[in-house]
Each structure stands twice: as structure tokens, then as C-alpha cells.
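The complex appears here without one of its protein chains, the remainder shown in place.
Per-chain residue numbering starts at 1, and chain names A and B are given in the order in which the chains are listed.
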Amino acid sequence: MIEINQALAASFGLSAEEYANVLRIMGRTPTLTELGVFSVMWSEHCSYKSSRVWLKTLPTKAPWVIHGPGENAGVVDIGDGLAAVFKMESHNHPSFIEPYQGAATGVGGILRDVFTMGARPIANLNALRFGDPSLPRTKRIVDGVVRGIGGYGNCVGVPTVGGEVNFHPAYNGNPLVNAMTVGIARKDRIFLSAAAGIGNPVVYVGSKTGRDGIHGATMASTEFDASSEDKRPTVHVGDPFTEKLLIEACLELMATDAIVAIQDMGAAGLTSSSVEMAGKGGVGIELNLDHVPQRETHMTAYEMMLSESQERMLMVIRPDREAMARAIFDKWDLDFAIIGHITDTGRIVVTHNGVVEADIPLAPLADDAPLYNRPTTETPKRPPLGPVADPVGILAALQKLIGCPDLCSRAWITNQYDSTVGGQTVRRPGAADAAVVRLEGTNRALALTTDVTPRYVFADPEMGGRQAVAEAWRNLTAVGARPLAITDNMNFGNPQKPEIMGQFAAAIRGMSDACRVLDFPVVSGNVSLYNETEGRAILPTPAIGGLGVLDDAAKSMGIGLQPGLGLVLVGTLVGHLGQSLWLREITGREDGPPPPVDLAAERAVGDFIRAQIKAGAITACHDIADGGLLVAVAEMALAGACGAHLDRAPKGIDPHAFWFGEDQGCYVVAVLEPDAFFLEALVMDLPAIRIGQTGGGDLKLDGVGTISVETLRAEHDRFFPAWMETP
Amino acid sequence: MKLVVTVMLKNGVLDPQGKAIGHALTGLGFEGVGEVRVGKRIELELNAADDATALAQGEEMARKLLANTVIESFKVELA
Partner (left out) sequence: MRAAIVVFPGINRERDMAIALTLATGHAPRMVWHKDTTLDGIDLVVLPGGFSHGDYLRCGAMAAQSPIMPAIRAHAARGGLVMGVCNGFQILTEAGMLPGALLRNSGLRFLSQDCHLRVENAATDFTRHYQKGQVIRAPMAHGDGNYFADDETLDRLEGEGLVAFRYATTSGEITQAANLNGSQRSIAGILSPNLRVLGLMPHPEDLVDTLMGGTDGLPLFQALAAA
């Protein structure tokens, strides 16, 4: 028997003050299981203790928001009686330890967050950041993560339709794997997690419980001796086949009136699901662990309560529907076990082998959870970049940029993800600024994207936070969708360092401003802190998952050029080179402030673009982002296998700044009738200039030179296959 | 008792996984690596009257499900 004391609590991650609170709440020394419950419920992951004060300031409301943050996923009204259910979540640390399983179980976890609300998952996306590609370790991690995302997503039959991948040495020891799932439900059939109905059975369904991923802290405790090698917590292993069965079984049961409440068992498994369900419902819960389906022998109460075995759900059902519910899970060959019932005690009581292993009042467990307003320091503003000469010339720079790891073709990755299963994928990866997926049986479609530019956030967290939200909004706009809401995945370093907490607070401020001006609220999210290796933090990475809706899927816009069209730049471009990829790739500098985002201009230009797409005036549309205007045009040329003849850069602006500056709120559009288009822009008082004409097989730049689209394609396609397919 | 069923691709069936592993081993500096073949080892607990019955049952399992005899060969042994 091990002694429960402050030292053990500390090894479980509880501070002295937090442990004192545990003692006060319990009025006695807690049992090992109780200590485990407190430690996971009060962990950063479950309690958001460092981030909550800031998260509360995010705008979360709009007339179309049905459920904002606080549920398993966000829910928005998308018309026709339907709701979109979506969320993004990180699996960073597990993906570093074991890239394949880390990424795979990340996908599995976020899928469960969505179908637990009654939604059929229809699309997966991701946001991935890796270290320096020249390190062998980076290659191994990329290979495993890509296989893992594909291995899980392909098997469950949910198309992976979009995402982003970037490289930076700041992620060398800490890659980011953020996975997003979007599902569809009838808006009057959303399932929530608040338990109700005294005496109602608590049902466990899905896979059996093993010792997967149990709380690393206990490894060091004296509980395990050398003879118990088999008891060691293991890497979580995903089973997408069981997940697929679980999706089908849950959705089948959800078509009936059997379920009162449902929640997936994610981090801290049985503990967080049971505590949150009972807590939200204001009831109590009693669990008898003897009935938990177990994969291993001699598991303790502590292990069962903290196991993170995958593909499991907890439900409260109507007692008179038990037989029917059981029959559905039997049909799908899944475990179905009644492991407890709802009580009116306001406590969680856990028994095992006739012994009460935990008995905790739920209200203080939730209400007295730690909340920290950690000190912050502002990131100093970067001085202006000043003039930078062009050392290589426009076409040489284009060739280098279009082939660099951050801008080259992602086909090697996306070709490993099934993007067409479901038969509703209108715009596949790379074909448009956002993925477009039609809703089966309707003309409606969702547009989906993930965005953030971490180097901007690092240089100016507030502007970078603003930019991340604005870019998501812009990418949805560029396909013609009406942006509705976002999910955020806040990946940061150690919050106990004031400069990191300062990054967090400023990024939230910037995001909030953008959400407000763009009517683009946050409806779900996830926070991942302590992303550091040997004291060095990752770039602050608030990844944004954006969702928009198109009333007519046939009106969605791609980026591919066709011949015979005018090319127009809409928005104000001054040639901002600070923090640009041109600056980094061509001059080797990561310097200057990031491009400013003028939210009012962003909104005006975006609303205009969307209206013009709807009116049929535009045949291709691409926003200006990484790499600037010329990279945007080159990407459009590659996507459509069609060249363009481009005018000289306007007077008063350096050509390399014009072609490669990363000014925000700008779009390149291909239009059939440029004059009519200019008139429309003029009426709205928006900046629009002609930059060229499409056609031919080359990019011809007046006064600069010519490069063929096929030469660009060879550069664009080279990196990933050359890097990954050679030993 | 416990049966061990080893399933290997038949000779003549290309084994790209084995080829890749061979390349990787050579790349890691292991010299003299020849052909590499990858297979499966299936361990199963079985209640049977005697060894001969168990082996016969194992053979039948392998032929029916555990191996695809179009491309794979198998061996059944007692552990």
C-alpha cells in the first residue's frame, strides 16, 4: 500500500496549494483513486486552469450558433434544418513519442467528439507542423504522422479533405498534430452530455479497457515493481475498425429515443466522462467497476478510472430501452455493459470488488478547480524592416519559393488520404482555397479550412492571432462560402513563463477582434500548453479551423486558371516583406513585423468577392498568403495547367515587394469581363487593379522574363517525393 | 495448448515490404544483407484432445482463413 501525501500528489502534477484544496474538499486523506481523479480533473487538459481567464473573452455567439464552447464540439445552424458539428484537437506529445499511433488516435478522438453529439462525420482536416526537414527525425515523424492520419481516417471512411503542413526548427522536438472533424446532424437531434434521471443506467460501450496511457506520474511511484513490466502504461493504439462500428452503432441508437446523455471517453477516460456528465446534469453517479469490460487482468480501480483506452463511450439511457440498445451493440459486435446508475447525491461513488474506492462531491471538484491568472509580458513590437534589395531576381525567387518545403505541392501527403469516400467531395485538396463537401441529398455544401501563420504570431502575437482568423475567413470567402464559425486549437509553450502567457493573451485579443468584426465566433476549441523541448518553446500556434456554408454547391469557386480571362488583384497591396517567405527563403532572414490586418477592409473586400462569385462574375479566385501575389498566380496556373501574361509591377513599389509581399486582405481573381468587374469595385469604393491576362503555357512577366508552367510544376512537385521516397 | 502459425508470401510473389526493409538495413550500414521476406506469426490458444488433433485443426484454419494459398505458404507448429 502506498502512502498518499503531498509528495505523491506532486508527482501526479498537483501543486501544494491544489493538494491542500483536495484535503479540504474531502475532509480526509484521499484514496489513490480519488487523488487520481482530482489530478486529471484539475490538469491543464481538463480544467484549462491557465487559459480559462483568456478563453472566456472570445466571442462565442451569433444567431446561427446552437452550441458554443463547453460541449464536446461546437454546433452551428447551416440551414434546411441541419447543423454542422465540429472541433479541432491536438495530439502533439503522443505524435512525437509514436508518430503513427499518436496521429491515428488523434483522429479517432476528434471523430468521437463529433459523433457523440449525434452527427455523422463527413470530413476530416488537420494542421501539422514539423521541425527542420534536414533532420532524419523530422522525416520519420512526417512519415508516421501522415500514415497514421491516413490509416485511421481512410479506414473509418471519413474523407480527409484539407489541412496545412509547415516546417520550422522551433518544432524540432515538438511537432504539432491538430486534427479536425466536421459532422452533420439534424439540428433538433443534437445529443448532449448532461446526465439526468435518478436511477437511470450508466452504460459503457465500445472497446474493452486496458492500461493504455495511464498517467505517467504513477510510473515513478512505488506501486509498480520490476516484476510488473506488463503493467507499464503503453502507447495508445487506435483501432479504426472498432471506431467505425461504434459510429454506426451510436448513430443507429441515436435514431431512437433511448439516449438521455452521451459522452466519449477521451483524455482521462472514465473519470472525465463520468464526472462531467454527472456534474453538468447536477446529479450524482455511482459506478461499479466490476462490470467494466476489461482487456487485461487484475486491473485496479485507479487504473480503470484513468485508462485512456480508445474507442469507448459512456451513455445514460432510459431504463426501458436497455434491451433494444443492447441488441444494437450486439449486432455490431461491441461491448455493452451497465456499469452504474445516476443518483441524487451530487457525488461520484466508485466501487470495486465491494470496496468504495472513491467518493467525491462533484460540485467542489468542478467549482473549486484551480484557475490561474498567470503573469504576462508583452512581446516587444518589431521595428519596421526597412528597404531590402532583391539579390536574385523575380523568376529565380519564384522558382525557389514554389519548390520550398512550406509552399511545394502537398500531393505526396494528400494522395495518402482518402479524400473522395462519401462521394460528396466537390473541391479536393489543392483545388481551392478551402475544401468543399456537399451535404448528401441537398444542393448545400460546407467549406472547410485550417489556418495560422505561426511566424507572424511569434513576431506579433496579437496581429498574428488576428491574421489566423482573417485568413480562415478569407479562404472560405474565396470559394464563395458564407463563413459561419471557427474552432481553435491553441498550441503554446509553458504558461508559467510570462512571455509565453503574454503570447497567449495577445493572440486571444487579436483573434477576438477578428471574430467580432468578421461575425465569425469561436464555437469549440482545445488548448495545448507546455509545447517545449529543453526549455525552448514552439512558435505560438493558434490553429484556426473555419467552417462556412454554400447554398449552392455548384457555385463553389476553385483556383485553377482557364485561358482568355482577365486577372485582377482586389485589395490593397503595398508590398509588405516583413516575416514573408521571400525574406526567409531568399535572404535567410526571419525579420520585421508581420503584415498588418485591417479588419474593416478585410470584411469589405471579402463581402465583395463573395457577392461577385455568387453573381457569376468570377471564374477562379485565390487569396494572397504565403509567398505573396506571384506565388498565388503560379498556384492558380499550376491548378488549371494554364499560363498567364502579367503586367509590370506598378510604379512606386519595388517589383520584388509587389510580387512577393504578403499583404493581407487581397485576392487574385480571374474574370471574363474585367471592365464590368472594375465598375462593380469602383461602386463599392474598393481597390482593384488589372495585373494581366490568362492563356498559354507560360508565366510571362513584362520586363522580367518567362517561365513555363511545366518548369514550375517540376519545381513544385519535387520536394516531398525526393525527400520521403529516398532512404 | 498453443499453436503457432507462420504465414509467408510464397517464393516468386514480390514482397515490396521485404525489399524496403532490405534497403533500409543496407542504408544503416549492415553489410551482406540478402533477400528479406516479411511474414506473419499467429499464436492461438486451442483446446484439443491431443497434439495431432490440434495440428490438424491448425492446418484447416490456415487453409480456410489464416493464409491465402494463392500467394502465401504456411507452417503450423505447437508452441
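Just so we're on the same page, a contact is a pair of C-beta atoms (placed from the backbone, for glycine too) under 8 Å apart; a residue touches a chain by one contact, two chains touch by 3 or more.
Predicted model only: the values in this text are computed from it and were never measured.
When the full complex is examined, the chain removed from view is found to touch A, B. Note that of B:28, B:52 or B:70, the residue touching the chain absent from this view is B:70. Touching the chain that is not shown, out of A:84, A:141, A:155 or A:484: A:155 (per the contact rule at the top). Checked against the full complex, the candidates A:416, A:494 or A:711 give a single residue touching the omitted chain, namely A:416.
For the chain left out of this panel, the touching residue among B:20, B:56 or B:78 is B:20. For chain B, the residues touching the absent chain in the complete assembly are 13-14, 16-17, 20, 64-66, 68, 70-71.
The chain not displayed touches chain A at residues 147, 150-151, 154-157, 239-242, 244-245, 332-333, 411, 414-426, 428, 438, 440, 553-554, 725.
The criterion applied here is as follows: only the chains that are shown with their structure count from here on.
Work out the mean CA point of chain A and of chain B, and you get 41 Å between them.
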